[in-house]
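Just one protein chain is left out here, and the rest sit where they should.
And then chain A:
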Amino acid sequence: MTELTRLSLAAARKGLDDKAFSAVELTEAYLGAIAAANPKLNAYVAVTDDQAREMAAASDERLAAGKGGPLEGIPLGIKDLFGTKGSHTQAGSHILDGFKPEYESTVTANLWRDGAVMLGKLNMDEFAMGSSNETSYYGPVINPWRGEGSNLDLVPGGSSGGSAAAVSAWLCAGATATDTGGSIRQPAAFTGTVGIKPTYGRCSRWGVVAFASSLDQAGPIARTVEDAALLMTSMSGFDPKDSTSADLAVPDFAAAVERGVKGLVIGVPREYRMDGMPEEIEALWRQGLEWLRAEGATVRDISLPHTKYALPAYYIVAPAEASSNLARYDGVKYGLRVSGKDITDMYELTRAAGFGREVKRRVMIGTYVLSAGYYDAYYVRAQKVRTLIKRDFEAVFADGVDAILTPATPSAAFGVGDEDMKADPVKMYLNDVFTVTVNMAGLPGIAVPAGKDASGLPLGLQLIGKPFDEETLFAAGRVIERSAGIDFSPKVWW
């Protein structure tokens, strides 16, 4: 049965159509894999087996009737940030203890509409704040990958660490994830998986627990570019319940995957060549450009002059919005309540017990930068920087560039409990240095596994596209995937 879990999403879907196996068999295979692996990897915080079996049985009925949807019978893992009706939805936090919403997020509802099966809820950094999945109330997720000859537990990246680990370790055929500063692309790069953050507004935010509303965007993590495209086609679409959702038709993203890069202009931003960047990352970047050039793309040096301000500005805007978005977790309506002598005491005790250190840190930063007397110096200026970053990209795209290639992360996955990062949160924040600009500008970005570092750990490249031009990213991402030709299967140790 484990064989079934090794199929790509596209292959599994075809197998279901060909009646090579049933949706129930496919789901059972995944449930078995989860039961075996989760105690070690901690990728799932809740497994919804009963629901999975029911959904799979319903899929089999639809398949038998010839009414299978695009994702009919495909077992998926759902990041704990998505509201799923009647099941565990806690955003990796203690403060949402016991919370089970009475509603289904638009993105997951779209997936169920297309026939997908929910296996369970995936671990994540608390409220999507983190780059290692170590801030989760449910404990860290362990990366299925280990360095060659090493027994050291590595992080899967974050905040969608559970999603990336589960996809990489064959614990689901694909997963939903979200990306506010790199939370899809960085964990994808750390686990040898494909992750795309769509253009802001492409996927509805309705029913997804908010971190930083102007930056949050849902997207898939999958084992192949094609699988990511299939998932994104289902997840996307205009939603009148989200005022920031884009009223645009959703293309068939899978149809764009084999389009190639002939004639495309690929930009190489000089500002992304950081001091002290490891040579293997540099080499991988050059290799990626070679692959694209070999398939008919033109490579052009470009400049995005405000890049260096992106990370500091991001760490003002995102915490500011978060401090306000997280005000609703006050012990009054749902989730954790720690009673106190009066209402203020109750608020303080509840929030002190319910939020972890990183969330508290960001709520405090956000509260500070919005305070009277500091607002103009921090928040307003950060928003101006954001406009400048956006203009940098607009200028380059207006100049004929179709997509931009950069490294996805400054390094491969690091160890769980890394002392350096623990001592200095800014070191952890630097993980997002190549990815935050994309969120600040609202652009689409895809991370594709492209190589391995000296110890055999996956490394990813990032492609950044024009607004609502995810199709070019899938096409170019596929060229990198194909050219690399590497099997990104972790060695099973769990």
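Criterion: a contact is a pair of C-beta atoms (placed from the backbone, for glycine too) under 8 Å apart; a residue touches a chain by one contact, two chains touch by 3 or more; residues count from 1.
The rule we apply is simple: contacts and distances are computed from a predicted model.
> Could you tell me which of "Cytochrome c domain-containing protein", "Aspartyl/glutamyl-tRNA(Asn/Gln) amidotransferase subunit B", "Negative regulator of sigma-X activity" or "NAD(P) transhydrogenase subunit beta" is the UniProt name of the chain missing from the displayed complex?
"Aspartyl/glutamyl-tRNA(Asn/Gln) amidotransferase subunit B"
> Which residue among A:109, A:302, A:320 or A:389 touches the omitted chain?
Final answer for the missing-chain contact: A:320.
> Where the complex has a chain not shown, which of A:102, A:279 or A:301 is the residue touching it?
The single option touching the absent chain is A:102.
> Please pick, from A:74, A:212 or A:441, the residue that touches the omitted chain in the full complex.
A:212
> Check the options A:51, A:367 or A:411 and report the residue that touches the missing chain.
Once the missing chain is taken into account, the touching residue is A:367.
> Which chain A residues would touch the chain omitted from the figure, given the whole complex?
Considering the whole complex, chain A reaches the absent chain at 82-83, 89, 91, 96, 99, 101-103, 105, 205-210, 212-214, 240-244, 320-321, 323-324, 326-328, 330, 332-334, 343, 347, 367, 370-372, 375, 379.
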